[in-house]
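What follows is a single structure, written as structure tokens, with notes after it.
Only one protein chain is missing; all other protein chains are in place.
Just so it is clear, A, B and C label the chains in written order, and each chain counts residues from 1 on its own.
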Amino acid sequence: MKKLLNAPSDIVVESLRGLGLAHPELRVDLNHRIVYRSDAPVPGKVALISGGGSGHEPLHGGFVGPGMLDAAVAGEVFTSPVPDQIVEATKNVDSGAGVVHIVKNYTGDVMNFEMAAEIAAAETGVEVVAVVTDDDVAVQDSLYTAGRRGVGVTVLAEKIAGAAADAGRDLNGVADIVRKVNENGRSMGVALTSCTVPAAGKPTFDLPGTDMEIGIGIHGEPGRRRVPLAPAKEIAEMLVEPILADLDFTGGDGVIAFVNGLGASPLLELYLMYGEVAAVLEKAGVRVARSLVGPYITSLDMAGCSLTLLKVDDELVRLWDAPVRTPGLRWGV
Amino acid sequence: MKKLLNAPSDIVVESLRGLGLAHPELRVDLNHRIVYRSDAPVPGKVALISGGGSGHEPLHGGFVGPGMLDAAVAGEVFTSPVPDQIVEATKNVDSGAGVVHIVKNYTGDVMNFEMAAEIAAAETGVEVVAVVTDDDVAVQDSLYTAGRRGVGVTVLAEKIAGAAADAGRDLNGVADIVRKVNENGRSMGVALTSCTVPAAGKPTFDLPGTDMEIGIGIHGEPGRRRVPLAPAKEIAEMLVEPILADLDFTGGDGVIAFVNGLGASPLLELYLMYGEVAAVLEKAGVRVARSLVGPYITSLDMAGCSLTLLKVDDELVRLWDAPVRTPGLRWGV
Amino acid sequence: MSEIVDVSTLKSWLIRFAGDVEEHAAELTELDSAIGDADHGSNLARGMKAVITALVDDEAPDSIGPILKQSGMTLVSTVGGASGPLYGTLFLRMAASAGDCDALGPQSLAQAFRAGLDGVAARGKATAGEKTLLDALIPAVDTLESALAEGTPFDDAIRAAADAAEAGRDATIPMLATKGRASYLGERSVGHQDPGATSLALLFRAAANTMIDGEDGK
Partner (left out) sequence: MSEIVDVSTLKSWLIRFAGDVEEHAAELTELDSAIGDADHGSNLARGMKAVITALVDDEAPDSIGPILKQSGMTLVSTVGGASGPLYGTLFLRMAASAGDCDALGPQSLAQAFRAGLDGVAARGKATAGEKTLLDALIPAVDTLESALAEGTPFDDAIRAAADAAEAGRDATIPMLATKGRASYLGERSVGHQDPGATSLALLFRAAANTMIDGEDGK
């Protein structure tokens, strides 16, 4: 394992310390591993919290700031945070308007956020609405799975819901926007290499030099199937096709097309992939309204990428375009 | 080699195509492999061009836009662009106020930009001033080397000179700012793994699992020395120490501290490194005025990072803080 | 034989389990690499270390229910992931069932385990056969209860429960996962042993090893 770290067990808190030092506009509680925008709670505004296992940076700590999250709660690497942390963050961001929890659909995340919401309601009286994202079409949403994983749509939901909260929507209004984004978004990923969990010290899975894993998640969980490494053109088709098969993305105001790097794939390759994806979408009659290309929801040092398509209407485009000022996403301010 | 690409020989132009599609505010000339801000030439403004081999993204194409570069010229992977490209870009961005070329100090880059400046002056009459960046303290600037390599300072110079050009400085004034940044900036890098040049198809060098390469450049050129993998704390010292030994960074208005990812090292680790660097700087009495953390001048899929320190005064801080709107760096607009 | 688990035995059990988890952490993580995200060993080791730290604190409670409760709360607030709430709930429900007493007899212990099992099933919305830690927990609790009901001596009953947990653990190998992270693999989950069931079997073996006088390891 070749990583820039001291002890593997300290990687999360030491990384948060660096984040706090590099971004004076954030307040980092190292004890609870919470990243706050420093002016939280913002009077009158519905607050937005997300969180999850670490190792997906900039998600979630890098998305804290005006126009996006009020706080992010960091778990250990690939391990959801614990209820105490979530309760602490919830209390500290609530201005009285209530708090929306954006939770990626993993058993651990869902249970820990559920327990936190129960405690927050019982002990502090803060109104919490949790919305679960589950956009990964690689997983069948059926009786035989824990449901689809929450992946790329989470980034878009955090941005768009942040804008809705800024615009003054109430608790249910903001939660509804998260649901709307989740319902209209789908993702699919591919890994060229495994990631290495620092505490494990070696790659989570073996991926021979000539293979790639289609339908990968963001935790090094194996994907749908292993196939021979293919040219970018074909990979683009393998990503787009199952997404389009799951939801009709044609017509309307088009889509936000989001090509996400999983960690180790450089921007040179991500833009190339975006070009290929754009070509496949054009052929399929899907209009791209906005795009996002870069490593935004990563899986440590995994090479590969994911594609997220979000079907947008005028409202979603407007909220997407609204100002945002976080370490990871910034425009309009 | 596991990369998202089609044919290795097409990677640069296909990546530029994706960049152009993803960023309608840029104009990409695929034929000449030039990225322009779409409103170039900007009347009355001194224009800024940079360029070099590809594989360092977002440098340089991702730094084109208001407040930074007017155009970026992309060579093959790790190969400087050719004079024709540079001449073409120079002609197209000149508003009559002249053009500054920011050139990283590599034999190839310097020669190609020199030839281009000669041709541009002779054939088009455009006034060009070229400034070479050479901030890498891993290389001795002596009779026995090609001089120090241009690395991290280039990013800071492009940002700061872009702001100076926006502020209305004339050709020599903008060139002077680039020189000032270069003279006050120093860098040092470390690689944990080699990169793989697409056309070569395998890692440029072998780095056994227990070693790292100190004093690495951004092209997979071997560094100063190979040492056993060390904890982040010690790596931070190995990066800071030779920089401080080369130039006095204490006093004054402090420094811009820039922890740069070389490609495959995730943000989790880069922020951790920033925390360690900040601690070493504090002990050394160096005040951090501003910081930048992320992969901004990369070396394909190399794992590792570099540190750049830029000694700033009030003027440089003001220019650093000025609005910038590019795919790779964006604030204040 | 009516006061089988006193405070000292309870503490020994927790300490031994913590030690076993530490010892098998790499193996648990390895199992989790195959069908999950490579963290079960470090998750549980972190949690049990915290449980033991809390246990030896001067302010630590000194009766059965409160010790179990503190342990459950510690697990919930240090483990995270799926196993944190699940292991935490197991201990919290056992605590509620046991109450603030100085020792548990066989029946009360079995009742506490049953309450814990019910809590875990409710929290995780899973049932038998889904390739989770329930597949070790259910046979262990069932076996303990029925052995005691048949009049089996406690030593034999708890040993049988540990055996049942291990058999349940092994039985997860051919199972198709339909809950938790392993369910994402579909058919590819078959042929791998569930990490949570593996740690759960360690919990029961540690119970047998500490609750049976003179028993030492298997």
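As a convention for this text, contacts are C-beta pairs under 8 Å (C-beta built on N, C-alpha and C of every residue); 3 or more make two chains touch, one makes a residue touch a chain.
Source: prediction; values computed, not measured.
**Student:** Among the chains included here, which ones are touched by the excluded chain in the whole complex?
**Tutor:** So, taking every chain into account, the missing one touches B.
**Student:** Give the residue, chosen from B:P41, B:P81, B:G263 or B:G304, that touches the chain omitted from the document.
**Tutor:** The missing chain is touched by B:P81.
**Student:** Which of these touches the unseen chain: B:E14, B:E127 or B:E221?
**Tutor:** B:E221
**Student:** Where the complex has a chain not shown, which of B:V197, B:L229 or B:C305 is the residue touching it?
**Tutor:** Per the contact definition at the top, the residue touching the missing chain is B:V197.
**Student:** Out of B:M115, B:V129, B:L247 or B:V317, which residue would touch the omitted chain in the full complex?
**Tutor:** B:M115
**Student:** Tell me, which residues in subunit B touch the chain that this view leaves out?
**Tutor:** Answer for subunit B: residues 9, 53, 75-84, 106-108, 111-112, 115, 138-140, 143-146, 149, 197, 199-200, 204-205, 217, 219-222, 224 touch the chain left out.
Definition applied: only the chains that are shown with their structure count from here on.
**Student:** Using mean Cα positions as chain centres, tell me which chain lies farthest from subunit A.
**Tutor:** Max centre-to-centre separation from subunit A belongs to C.
**Student:** Need the CA-centroid distance for the pair subunit A / subunit C, whole Å please.
**Tutor:** For subunit A versus subunit C, the centre distance works out to 33 Å.
**Student:** So how far apart, in whole Å, are subunit B and subunit C when each is placed at the average of its C-alpha atoms?
**Tutor:** 55
**Student:** Identify all positions of subunit C at which a residue touches two or more other chains, and write them in rising order.
**Tutor:** none
**Student:** Considering subunit A alone, which of its residues make contact with at least two other chains?
**Tutor:** Within subunit A, no residue contacts more than one other chain.
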